[in-house]
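Here is the structure we will look at, set down as structure tokens.
A protein chain is absent from this complex, but the other protein chains hold their places.
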Amino acid sequence: MGLFVLRRVGVMILTALCLTFVVFYLTNLDPNLEKLAKTQGNARMSDEQVQTWLSNRGYDRPDYIKYGEWLGVLPGYVIEGADGDIRGRCLRAGVTAEDAPRFCGILQGDWGFSTVFKEDVSKIVMIRLSQTAKLMGMVMLVMVPSALIIGVLAGMREGSRLDRTLSTASIVTTATPEYVSGVLFITIFASSAVGLKWFNGSATSAMENMTFVNFTLPVMTVALYGMGYIARMTRASMTEVMTAQYIRTARLKGVSFRNIVIKHALRNALIAPFTVIMLQFPWLLNGVVIVETLFNFKGFGWTLVQAAGNNDIEMLLGVSVVSVFVVLTTQLISDIGYVFLNPRIRIS
Amino acid sequence: MDNLTWTGSLGTLLNPALLLAAGLFAIAIVLQILTSLVVEPYRAQTLPDGRLSRRGGAIGLIERAPQYLLWALILIVLGYLVGGMIAPYGKAGIIGAISKQLTPVWLALLATYVVSIRYKRRLGLYGKLFDSTVGMIGFGIVMFWVYTAFFSSVGGMIATHDPLSQVSGLKNKLPGTAVPNATDFAMGAHYLLGGDNLARDVFSRMVLGSWEVVKIAPLATMFAFMVGITLGVPAGYYGGKLDTVLSFLANLILAFPVILLFYLLVTPEIVMTGIPSYMAAVLFVFPVLFALVLLNARFRTDPTKRNLIVGVVIGAMAWAYLSLISQPGTVMAFLPAALDLYNIPPGILVVFVSVVFVNSPTVFRIVRGLTLDLSTRDYVAAAQTRGEGPWYIMLWEILPNARGPLIVDFCLRIGYTTILLGTLGFFGLGLPPESPDWGSTINEGRKLLSIYPHPALPPALALLSLVLGLNLLADGLREESLRD
Partner (left out) sequence: MTHFNSALHPAAYMYAEEERAGKLSRREFMTRATALGLTATAAYGLLGLKAPAAAAGAQMGGTMRIQQNVVAMKDPRTFDWSYLGNVARCWLEYLVEINSDGSMRGMLLEGWEANEDATQYTLHVRPGVTWNNGDAFNADNVVWILNYWCDKAVEGNSMAGRMSSLIDAETGMAREGAIVKLDDMTVQLNLPASDITVMVGMADYPAAVVHPSHDPENMVAQSLGTGPYKLESLEVGVKAVLVRNEGHTWWGHSAEGIGGAYLDRIEFVDYGTDPAAWMAAIESDEVDMLYENVGEFLDIASAIGWEQSDVTTGATLVFRFNQKTEVDGMAPYADVRVRQALSQAVNNGVVLELGYSGRGTEADNHHVAPVHPEYADIGRPTFDPSGTKALLDEAGMGDYEFELITLDDDFNRNSGDAVAAQIRDAGANIKRTIMPGSTFWNDWDKFPFSATEWNHRPLGVQVLALAYRSGEAWNEAAYSNPEFDALLAKAMSLADADARREVMADLETLFRNDAVIIQPFWRKLYRHFRPGVVGAAMHPSFEIHAYKLGFSA
């Protein structure tokens, strides 16, 4: 078991390295650097000005050196620019060239500086991630129990009218992308046009003060799309369990239907959905981007869009590291959890 | 020129009937679910005369009522559609006019169903689809959109207006508004589903939008499958280093947040560097490789025949491939114009490549898993003892046996790709902004949703129904393929 986890962690680090290098390479392509220079300097720079801007800040050196600096395995650059200013990777406001550390990369705990947000990447990531965590937490809280209930209810009597209705409903929810359902919800529940005005169509105030009124719609929008999938998995797993030999035996012994479902079937039926639920985390991380945009909720997904739109290199790298970490950790937990829940499986 | 109402004179009779039936149906469904929670399911028994017994009494009625009411509902809806087709233009309102416009689609659907149900026993898995109600409904919805897309774009039939032309005075006008200057009371005299924010016809845009989806989504999914299969089968069959490397790569791509990937790939800057062109060159070579290996494995024993078939097929595919990736104005512009069969607009190519790129790893994983499972079967061992080559076993023994789950996943994945295309439209990436594709139209329409819902709702419902149809179709196929 220990070895298994160790190997997975190794793979995780390797994946993170490869992935960040790909992001690094793509964001450091010439046209992207030019875009960066123009958004940071000014939009009317000439090509020569762009070149000086980039070389003053060390962007014109080979990718692997810059990547090494970002990682913290190579010393950060110190460049005396054409304009006489000394700039360095490790030089921040208020730090002189003499005091600055030689290395400042991920390994030293320095995630770099976001060119869009004018803040340390680690700080932005922490703030935004905590906002998204709030959203994700609420979504999970709503989505998982209701999906399990729907799945179990549908799966306990396969082919019944209840099953048909619930299954159709779950298919409909999986067929409704967030940008359709979100838009519908805002119109129906938040706009003056329909006039219900039960909830807020904007979740900006939820960043500071989360209430039922301002957080219901975003949570519902994300939860609905994910719910159908989990419910269908639960239903499939439940129907399979319900036809199993031991359930049939229990029925023949005269155990009541309610007891069969609750005491015998449920535990075994929930193993498969557990894996699915864990794998929903990375999807949530991406899927919330739409909802965050739609409801103007400034979380991790929003940060990603801003950073990508402005070619904020170090911010994007930070975002990638976090995403890889989330994806692979949830995979690992899902694998380990599967073993714990299902005693028949042993990892060699 | 008068504006159209929703149902015209047909509505005076049918509207109350529809309301009544729908209301009763809803009540009946709720009642039935409630009773099914308390009452044990009834087991039908064969009566002495061979018929099945039915439950009598109030509970029996509650169980059967929804069925009757459903039939009544279907009949009324058919009444609207058929009435609209037959009645002269305008008499049956907007719904009638739309139904009339869709006449070719209805006929094609009818023909498809008649022929398919007639010969369903000879049509393999496709025929079996017609044994499942869910599958049939799903297939119907999907084919509805396929035919609509086909007739409206290739046939130039269904749309009443040009999807890009703007008619002054029809900005955000409600469904059924008459076009100024229209004199004849005929097709094109009205904006059937109203005008959008730029005074374009919503109905025509929705109808032609289906073509954007139908031409990109299945094709992109197919390429993803080609890539996934060509890499997944050997990875699962051989295992070892090859498997480790390929699986690692697949997981790498899957660990990427999809949106980030799109932002990195679908920007003008990246297009400038030519990376999408190189990616296209790599990804699109897989179908050619696949066909080459497939045919070679089959006809290996007969070199003359093989050379002929492989030569012709691969030659044609290679030409198509080269035309596809050669694009004037990009890094890949090597084919002289005379030899270049077609050029894809660069925007669409980028979207296409990206969609294939993000879908392939998932397909790869599914194929690899299936292959791992199937390669332990007896018939594989038998083929190995017969001395068949590994590629023959992979492509002609294993693959056909994995088709069930793959077809099901294919249907689901088309739906997923449709949603993905919409997501791209939502973020303003990819397809040209004027394009009537559903994602962009929804995103554009959502801004004014609270005062003018009519431009956004038709594409939203269209997208929803197509994805729903694909899901139902996949469900039906899964059910039927499990019975094999």
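By letter and in written order, the chains are A and B; residue numbering begins at 1 in each of them.
Just so it is clear, contacts are C-beta pairs under 8 Å (C-beta built on N, C-alpha and C of every residue); 3 or more make two chains touch, one makes a residue touch a chain.
Small disclaimer: the values here were computed from a predicted structure and weren't measured.
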Touch with the omitted chain, as defined above, among B:A199, B:L242 or B:L461: B:A199
Residue of B:V380, B:L449 or B:L477 touching the missing chain in the full complex: B:L449
Residue among A:T132, A:T239, A:N310 or A:Q331 that touches the chain left out of view: A:N310
Residues from subunit A at the interface with the omitted partner, ascending: 34-35, 38-39, 41-45, 49, 93, 116-119, 186, 190-192, 197, 200-202, 204-205, 214, 293, 295-296, 298, 306, 309-310
Residue numbers in subunit B that touch the chain omitted from display: 164-166, 168, 171-172, 197-199, 267-269, 329, 427-428, 432-434, 446-452
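Basically, only the chains that are shown with their structure count from here on.
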Gap in Å, rounded to a whole number, between the CA centres of subunit B and subunit A: 28
Of all residues in subunit A, those that touch subunit B in their complex: 11, 14-15, 18-19, 23, 26-27, 29-32, 34-35, 157, 160-162, 165, 171-172, 174-177, 179-180, 183-184, 186-187, 191-194, 282, 285-286, 289-290, 293, 301, 304-305, 308-309, 311, 316, 319-320, 323-324, 327-328
Subunit A partner contacts - residues on subunit B that touch it in the complex: 29, 32-33, 36-37, 41, 63, 66, 248, 251-252, 254-260, 263-265, 267-270, 272-273, 275, 415, 419, 422-423, 426-427, 439, 442-443, 446, 449-451, 453, 456, 460, 463-464, 467-468, 470-472, 475
